[in-house]
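A single protein chain has been removed from this complex, and every other one stays in its place.
Each chain carries a letter (A and B) given by its place in the written order, and its residues are counted from 1.
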Amino acid sequence: MSETDTPMIEVKNLVKAFGSKYALRGVSLRVMPGESLVIFGPNGAGKTTLVRILSSLSRPSNGTVRIGGLDLLKHADGIRRYLGVVSHAPLLYDSLTAEENLRFFAGLYGMDKPDERIKAMLQRVGLWGRRGDLVRTFSRGMVQRMAIARALLHDPEVLLLDEPDTGLDPQAAEMLHGLLSELSRRPGAVASGSAAGIERPRTIVTVTHSIERGLAIADKVVILANGRVAFESPVDGMTAAEFRPIYDEKCSPSAPPTTAGVNGGGR
Amino acid sequence: MERSSRTLMIFTALAAALVLFAAYMALRGAPDAVGLTEDNTFAQRIIYFHVPSAWLSMLAFGVTMVASIGYLVTSKRAWDSLAVSSAELGLVFTLAATASGAIWAKPAWNVWWTWDPRLTTYTIMFLLFVAYFMLRSAMEDPARRARFSSVYAIFAFLSVPITFMSIRWWRTIHPVLIDPNEGFGLGPGMMNAFFISLFSFTVLYAVLLAHRYRLERTKEQVEELKEQLGY
Partner (left out) sequence: MRFWKAVTAIIWKDIRAELRTKDIFSSMFVFALLSVIVFNFAFELRVPDMKMVAPGIVWVAITFAGTLGLNRAFVIEQDKGSLAGLLLAPVDRAAIYFGKMLGNLLFIVVVTVILLPLVMIFFNLSLLSWQHILVLLLGIYGFAAVGTVFSAMAVNTRAREVMLPILLFPVLLPVLVAGVKMTGSLLDGEPLSDVANWLQLVAIYDVGFTVVAYLTFGFVVEE
């Protein structure tokens, strides 16, 4: 979609209001191609709203979002193809089998011969053995693994993950972790069916509560509090122990509303 | 703000005067209809109230639809405020038209109610307005409320003429060209009173709409100020 100096995701002064309630009060972010951003923040900070807007499911009240250099609102149809989203809801059909679900979405994404890719994804998330079972018979963790397979199915350029580790057992969380590390760090390592093109690291935005795992896969970290970017920094080997006091400070209820000046600190 | 307030006050006073004048014309100024029984001669004067109400309910509905399209195109909340303000007035005038129609129907046709095409259509219109408000009240997020009710208003308004046609054909297969309500025609004196009341009521509607719209906008501003102060 774009060359290296244009940011893959560029958010400027994003505001989202639900009536008179503000979920986002002016968020600005840049994520470069191949960069992995992790977003932390307390409940109600606007994280999910931000991911929903980035994934084109929700329109901002104000501000702009550009993905791959294109305005998301104007080119949503073209951009959607390059987005892979894991959200709170699994985005799956209960009454279809695991394989049917993926086949359906492969069709919507216009994938020509999806069989191999579907197989690869199901194997990757450890559900190939259950491919013929209805999603409604799956446990929560299995549904979440399916949701991950669905999001990665069309080999998206940009991954938007809203608490992707919800409900996963330790092994599955490990699997997800490995998957994300591959996608963001090691070009070509992913079991992607298509041989076309050069494998690039994917651009990833992850919302999570797990500080250790989040920092481990990220190049850049952001704390969102009260609809604003309260902290932004490259990870650069920052450990969870170093990060936690910052998080606690920024997210404590008594923390003063941060000024816009902090936003510039990132890159 | 100050100046528009004053202008609105002037128009409000004007509307009040016009409506009073229209009422005088309707009750005293207009000549009696000829060839009717005594009861019906009095009852007939309801036409000066009934037809303007019916006309305004249509107009209000139309304004709601246009404002709804405006909202969908621009996403500006002001359009939604205008739509809901007009819809509220429409509901009132639809009710007024239906009720005055029923009151007139009793002496004229000896029943309070008949499934005449117009009566039925106005009842359906009333239900459409009611559905519109129920839809609005069943959602919290103002943006979604505005979008959904705008879409509904468009469907609803377009269905009204089709409904009217279908009900008219339903009673008699061949379209009725002359309304039973107006079958006796209006003499010149009655015509004057009729158009005066039509005009007066339309001004009344415009003034009420302006007031209602301002109220709605003020409400939104208060909400926003509250949010800004309280976060």
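The criterion applied here is as follows: a contact is a pair of C-beta atoms (placed from the backbone, for glycine too) under 8 Å apart; a residue touches a chain by one contact, two chains touch by 3 or more.
All of these numbers come straight from a predicted model, not from anything done at the bench.
Asker: Just to verify: which one of B:S81, B:T98 or B:S150 makes contact with the chain not shown?
Answerer: That would be B:S150, which touches the missing chain.
Asker: Specify the residue from the set A:G44, A:G78, A:G178 or A:P234 that touches the hidden chain.
Answerer: Selected residue, touching the omitted chain: A:G78.
Asker: Touching the hidden chain in the complete assembly: which of B:T12, B:T41, B:T114 or B:S159 does that?
Answerer: B:S159
Asker: For the full complex, which residue in A:I9, A:L24, A:L50 or A:L92 touches the chain that was left out?
Answerer: A:L92
Asker: Quick one: say which of B:L14, B:I124 or B:L198 touches the chain that got left out.
Answerer: Looking across B:L14, B:I124 or B:L198, the contact with the absent chain belongs to B:I124.
Asker: Over the whole complex, note the residues of chain B touching the chain we left out.
Answerer: Residues touching the hidden chain, for chain B, are 72, 124, 127-128, 130-131, 134-135, 138-139, 143-144, 147-148, 150-152, 154-156, 158-159, 162-163, 165-167, 169-170, 173.
Asker: In the complete complex, which positions of chain A touch the hidden chain?
Answerer: With respect to the unshown chain, the touching residues of chain A are 52, 55-59, 77-78, 80-81, 83, 85, 87-96, 100, 104-105, 107-110, 134, 150.
What we mean here is this: only the chains that are shown with their structure count from here on.
Asker: Let me have the rounded angstrom distance from the C-alpha centre of chain A over to the C-alpha centre of chain B, please.
Answerer: About 51 Å separates the centre of chain A from that of chain B.
Asker: In the complex of these two chains, what residues of chain B are touching chain A?
Answerer: It is residues 140-143, 220, 223-224, 226-227, 231 of chain B that touch chain A.
Asker: Where on chain A is chain B touching in the complex?
Answerer: 18-22, 61, 226
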